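The other protein chains are all here in position, but one chain of the complex has been omitted.
Letters are used for the chains, namely A and B, taken in the order the chains are written, and counting of residues starts over at 1 for each.
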Amino acid sequence: MSWSYLPHTAEDRKAMLAAIGVEKAEDLLADIPADLRLDRPLNLPQALSEPDLAKHLAALAGSNSDLQQYTCFLGAGAYDHYIPSVVDHILRRSEFYTAYTPYQPEISQGYLQALWEYQALIAELTGMAAANSSLYDGGTAIAEAAMLAAGVNKRSQFLVASTVHPHYRAVLNTYAIDRGYQLNEIAYRDGMLDDRDLQDKCSKAVAAVIVQSPNFFGCIEDLQAVVDAAHAQGALVIAVVDPISLGLLEAPGKLGVDIVVGEGQSLGVPLSFGGPHLGFFATSEKLMRKIPGRIVGQTVDGDGNRGFVLTLQAREQHIRREKATSNICSNQALCALAAAVYLNTVGQEGFQQVADLCLHKTHYAYRQLTAIKGVEAVFGAPFFKEFVVRLNKPAAQVNQQLLADKIIGGLDLGRYYPELADCVLLSVTEKRTRQEIDRLATRLEAIL
Amino acid sequence: MSYRKGKALIFEISKAGRRAIDLPACDVPQQAIETMIPAKFLRKDPAALPQVSQQDLVRHYTLLSERNFGVDSGFYPLGSCTMKYNPKINEDACRLPGFSMVHPLQDEESVQGALQLLGNMEAYLAEIAGMDAVTTQPSAGAQGELAGLKIIRAYHRHRGENRTKVIVPDSAHGTNPASAMVAGLDIVEIKSNADGSVNLEALKSAVGPDTAALMLTNPSTLGLFESQIREIAQIVHEAGGLLYYDGANANAIMGITRPGDMGFDVVHFNIHKTLSTPHGGGGPGSGPVGVKRDLIPFLPTPVIVCDDGKFRLDMDRPLSIGRMHSFYGNFGVVVRAYAYIRAMGPAGLKQASEDAVLNANYVLSQLKQDYYAPFDQLCKHECIVTSKYQQQYGIHTLDIAKRLLDYGYHPPTVYFPLIVEEAIMIEPAETESKETLDGFIAAMRHIAQEAKEDAAQITSAPQTTVVGRLDQAAAARKPIVIWKG
Partner (left out) sequence: MNIPKELRYTKNHEWVKIEGSKVTIGITDFAQSQLGDIVFVELPEVAAEISSGSSFAVIESVKAVSDIYAPLSGEVIEINEMLADAPETVNQDCYGAGWIATLEISDQSQLSELLDSEAYAKLLEGGH
């Protein structure tokens, strides 16, 4: 039997075994105890030829309702943005995607420079002094930020806005359990963090306040107020932000936020059923040496030529081991590359334009939908890219009917916030046309 | 001084007024932004992103790619990394709209194909590992380790035992103790035997009523099979601890032996190593975790279940350690691994492991004339030589690695494992032909000769790359991690 991924001919094997000095391939496995040897083939489906495999994959993929055929108004941490054509062409260059981590910098200058530029772009968006070259996703980026904060001010309590994405809070909780962190929730009022509750709960026992803006409901939080309240108690502020919103909203770094994290999937990374996505992480000069994950730094070679290397490696697991800042090793480098290409493609003007389109279309959709009998506005706060409405029919039922119309409706919030039963979270990106929005309105009107 | 070709930064190419994409005009009624968002929340200055034409953008990244080296560029024998060929049909697979353009929160009815793929993968991985259930949620090997350790910790807690110590051999990969730390556990490091195998006496002294687990790689990080694995399992289990398998070296054993049969309770896979998914310049990877029956209740949520041929996501797991990821992990990476397993089939996977072992032994047999082989015995999928014979000429492992760059090879792993001085760890994955191996062997022989006759060629290496050796100390003293104009 032969496989296209395995080059050895019978001749090759014979010559190699002879060179090694053994008679048969079995001899190379002699150190594995006989009773540990699997005495049967693995119970897996038989190998498929390439055309058969292609057919099988196409059928499996084809059975999913994808967004080329369905119009998506679902967001909640994963967004249907337009991905410029150049992004995938660049990602498909095998010098990039088949490369390992750039530990041998002399032959990895291409990727190192690309990731350094990515760091610079994230720092520029967020208004911070330093960024790493990626974490797994938005949720785990928050967990890493929390660990940094606890390590820095030696406190173990965290105040977490209940308007932070429920899945992010769940991931934080998972990490927190085994680290002895106490997570206290800050209530919300009219779609935003309740600052009276924040003031009540903030104290010198708090390591950091974690707030998302735009928050899970799409509402814009007053980060400055959170910074003032937290810093007064010596607590850090971890802001979770949507990167597209930074085309319009003030850079959190300018407001005094200590650590900015978030989900970078909106920056040229496909939805891909939830992953691979992109956790970004940016912080101040002061905290730079505590950043988890890989960081690219600029330097020179012996002749003074500019070059790039992975730097501050002594913090990482392969050197510092159990005293490392984090256990992260593999990151989401290729997704960071996608994000850098995306940001360089849309550029300074285009980035603002995308944000502006999202804002206008979301607001247009909001007006069209809340004008429908059976659709009610819920919050009065300013919002970006997402909003909440209450329906006069169960959300699940409405979404079923929309699906039949090839529309993917909003997220049923009752699953996460019992007080918001029959409310849905709808997202409108720059990709949604006026016709698509009008069609959603028409269909909803018919259904409700 | 050789000519080194420089490369401009994207910021240096930028010029105001250029654009790389044409976006549509706004098709809904426009209004002043301040009517939608209060002025105090708005950016005072736009983010100063580059402005380049599409041509310049594409050329920039094309030139950067030419300053990089992937498996498709040449031999990449990094020990412990399993740099095998990344099949192209896998790249097509994950880009099919039915996989890449589906939202994680869509109705389960509308994503049955995706859920089926994940469900099938879990079954395949369980079979390959000899485990009872698998989760594909962890996004990387290290996150798989973390999930596995949290599962172990939760298991002990549930039984009313507060076990907080994780035993880790000094030959272990750095993520092992780091993951234990993140899981809030204390590390007990035990000294290995000289050949990297577990010292049973040291293990017996180290286990006790506070032992949560022993973390082990098999074959070891030195590429040698831990033949005493059943004794090791017994010692740990008798003390009430669990056995954790670091799957980094699983490429040596697919279809040959299985960690589940060796006595391991929890395993993680690095599917970007063993199952051909691309390393992506550092990621994304994926670290699925397999467990034995007793640990199933603690798996992260959501869990994929199949009822009457219908797949769904189950959150009703009271003992679960919770979510490890915002959604379901690196689905696009799992798709690639799924395609790989379907292309190889059971016999193919076994042949892959056998060829990986063959390749490593072949390379070792040819190198040991010129390089010191600290373990002159049959190895598994990776082998170790050192620079011991070259040191008399002032040549160290680092120098040999840098000189290999001039010969067009990515160097092997150097200075790991820590317990072997000046280690050069070579893993010539099974997708490499004999001709490629012979080319590498010839280069290594040549370098050994150069060490004797013209060491300066090696100490001044790399000579032909776009930069020479870089000042790591300066980079770390005054880190320049962003562009300051």
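Here is the rule we go by: a residue touches a chain if its C-beta (ideal position, glycine included) is under 8 Å from a C-beta of that chain, and two chains touch if they have at least 3 such contacts.
Source: prediction; values computed, not measured.
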item	value
Contact set of the excluded chain (shown chains only)	A, B
Contacting the left-out chain in the complete assembly, out of A:18, A:59, A:319 or A:446	A:319
Which of A:13, A:56, A:179 or A:289 contacts the chain that the document leaves out	A:289
Option touching the unshown chain, where B:42, B:306 or B:473 are the choices	B:473
Positions on chain A where the hidden chain makes contact	289, 313-315, 319-320, 323
Hidden partner chain, residues of chain B it touches	472-473, 476-477
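The rule is simple: only the chains that are shown with their structure count from here on.
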item	value
Where chain A and chain B are represented by their mean Cα positions, the distance between them in whole Å	19
